[in-house]
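Partial complex: the chains shown occupy the same locations as in the complete assembly.
Labels A and B are assigned to the chains in the order they are written; within every chain, residues are numbered from 1.
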Amino acid sequence: MSLLKEFERRDLGEIGRDLHDFAASLYPICRSITGSGIRRTLAMIQDRIPLRIHEVPTGTPVFDWNVPKEWNIRDAYIKAPDGRRVVDFQQCNLHVMNYSIPVHATIPLNEIRPHLFTIPDHPDWIPYRTSYYKEDWGFCLSHNQLAELKDADYEVCIDSTLEDGQLTYGECYVAGRSSDEVLISCHACHPSLANDNLSGLAVATFLAEHLSGRDLHYSYRFLFIPGTIGAITWLAQNREASERIRHGLVLTCIGDAGGFHYKKSRRGNAEIDRAVGCVLRDCGESSEILNFSPYGYDERQYCSPGFNLPVGCLMRSVWGTFPEYHTSADNLDFIQPAQLARSLRLCASIFDVLEGNQSYLNQNPYCEPQLGRRNLYRSTGGDSISIEIHARFWVLNLSDGEHSLLDIAERSGMPFAAIHDAAELLRENGLLKGIVGVEKAP
Amino acid sequence: MSLLKEFERRDLGEIGRDLHDFAASLYPICRSITGSGIRRTLAMIQDRIPLRIHEVPTGTPVFDWNVPKEWNIRDAYIKAPDGRRVVDFQQCNLHVMNYSIPVHATIPLNEIRPHLFTIPDHPDWIPYRTSYYKEDWGFCLSHNQLAELKDADYEVCIDSTLEDGQLTYGECYVAGRSSDEVLISCHACHPSLANDNLSGLAVATFLAEHLSGRDLHYSYRFLFIPGTIGAITWLAQNREASERIRHGLVLTCIGDAGGFHYKKSRRGNAEIDRAVGCVLRDCGESSEILNFSPYGYDERQYCSPGFNLPVGCLMRSVWGTFPEYHTSADNLDFIQPAQLARSLRLCASIFDVLEGNQSYLNQNPYCEPQLGRRNLYRSTGGDSISIEIHARFWVLNLSDGEHSLLDIAERSGMPFAAIHDAAELLRENGLLKGIVGVEKAP
């Protein structure tokens, strides 16, 4: 049975609440590209799905890069002369610039200012900043907070460590009948940001859970990795596995109220691009297909020219285009249970296309077969025919060995599920045969 | 001389009246996919053109089908207790469901109701229904008629026979210089329906008449056949002839007041598709090109994947999209002399393209030849040039052996006739040569 159909028998509202609850449980953790935050995150994902955790030592060369030092943080604050913490990491982990080196000093506000980041246009919001590859320290705060600071000497403290250690990532492999793989990749390196991080993590975790134990054609590999350096590290250490990737999706920003956006792979017309296009066309939500560009999430690495993998990026609102992006306003209210659930279901529909897409041969290619005597047609002439019968005609007409079911769905304008169901029915009735050597069905 | 030009010398109004008169003479006959109705129809066509009549016995296997029993009907009615015929086949042959098995009984209205068909949205119209492949009986009547029937016992009588016999179809072959064929196919199995049947029969008959005795490149095969089973039967029994079909048109619903619609062949870019597209572009009537779909008229069979013939379907209003379709309102008022005549002329233009389309070689390919000294150019500079001279430049520029005249008409946006005339003139002046081996001209 198709993944989508099984979804339709479950309570989507409940699935949405579960997804949101899971995101909420991950929300408080101060993640970064290395360190205990991502480790704890992966452990919580591991509670739900069989996750293999990998640790790669600092300094390991990965293509043009080296695995960076491991960063950990216990506390950080700016303390006013009266002893009050005016900026406090314990209240919000965005307050410290991610990867800040340790600092502890009492210095006048003027000297602190170059290390302070705010968003004047949204004076209540705290920005999210990082400095992974240039050693520096900084605090992020709301513009209102900054405005209240008077000239004085403040105690600044960042109780962090930046030392040789490990880069940590998680990998969940759901084996199918074929060793050909579908890659699902999401970054797990952002601290308390909900849409840009947790939405992807939650949906990917639930997808892996949903696929486990099923009879699948493809094997599915889920990566929970730090952005950029994680994808580079995985690719550097898994050249062989990367060659088995037939289709892939980067999942991110998939929980907000916006319509879907799909950024195509560098190839532009890969099967994953067409599959997502077909599913979005019929999904009933607003959606837009974007051309590939070499900036964004980890599709940057998967689609680098040496790999050129068929990996696209599925989003709702596009990163960088909504004001809440990379601010404290990307919080648990910004992602919604219903949207998370519908994103999950959409991914299932996409996998249905990948799993079900193959080519058949019409066994009666000369004229139409007589559907009526097989009870595959209406009996009284004069009325229009149903969508189901239309789909049968399309499948019969184009099953010449040169058209896949996805081709037929595209050309007919009919949902893939309708085309796939028609093909199954025709196959059961002996009117179609799968092309030998390429059958996906068990 | 071109077919179109000859048309332009005749009175289109008169041609339209002749077409309508011919349709009117066929209108009263109760046609079906077999039986005396189609036989009589073919005999009347035979009065105008040399038609070869074929009879294929019931039970003959044709691909996945068998030729059905032959159906004939003499009378049918529903008689009220007072002896009055409340539904009477003699008044309108649509009243009986086509292919109804014989029945004669007096039964309460309640038991008759499942066999009655009406159109509640158009309470004055009688629907057209068939049940070819499921043995059944029924009556079609206006919704108003039905409303007046009171609960009582009625005498229902269908005096029909459904017995072993023949499937009958007609074929008119107009020989050209080449054995390559143009197929024109229309169904002849609908009873008193004007646009959906008679318009195509009339236009095809007049086309065959118009082509007879001409010096033609292609041979033209006109089929007057029962829908679906007729096309299947012809294809099953004429595999060799089917391989000679280079272009084809199904003609139907070609007499109503709507603009033209052309449904492309399965190939989508066959020469016939491009020829019709070019002619419609310049025909001065509204028109729309539709993509192929595997449901419709007999293009379904010609375009089945085993044949995949370059056969499209030319219509005015598209079947199933106008309310009169398959009802008593598709009557002789619904088709119009002027539209029939313009449809006929359009077909002639299409044949002109097929007949005249070939490639030439510019004999002076280096720079333009000096048209002026051949009196093929205006003499005084400064003004714009005429369409005729424009067409000469286009033909000269693209006659490199890789562009046909149809290519040139498409690329230049100029009517095919203008391009063809220019090519003829240039050829007569020694500036072009037909490519050896592919010349269509006699």
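Everything that follows uses one rule, which is that a residue touches a chain if its C-beta (ideal position, glycine included) is under 8 Å from a C-beta of that chain, and two chains touch if they have at least 3 such contacts.
It should be emphasised that the depicted structure is a prediction, and the values quoted were computed from it without experimental measurement.
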{"item": "Homomeric complex, total chain copies (2 given)", "value": "3"}
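What we mean here is this: only the chains that are shown with their structure count from here on.
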{"item": "Where chain A and chain B are represented by their mean Cα positions, the distance between them in whole Å", "value": "53"}
{"item": "For the chain A and chain B complex, residues of the former touching the latter", "value": "362, 364-370, 372-373, 379-382, 384-385, 390, 393-394, 396-400, 411-412"}
{"item": "Interfacial residue positions of chain B with respect to chain A in the complex", "value": "62-65, 97-98, 117, 127-134, 136, 228, 231-232, 235-236, 266, 291, 293-295, 300-301, 303-308, 320, 326"}
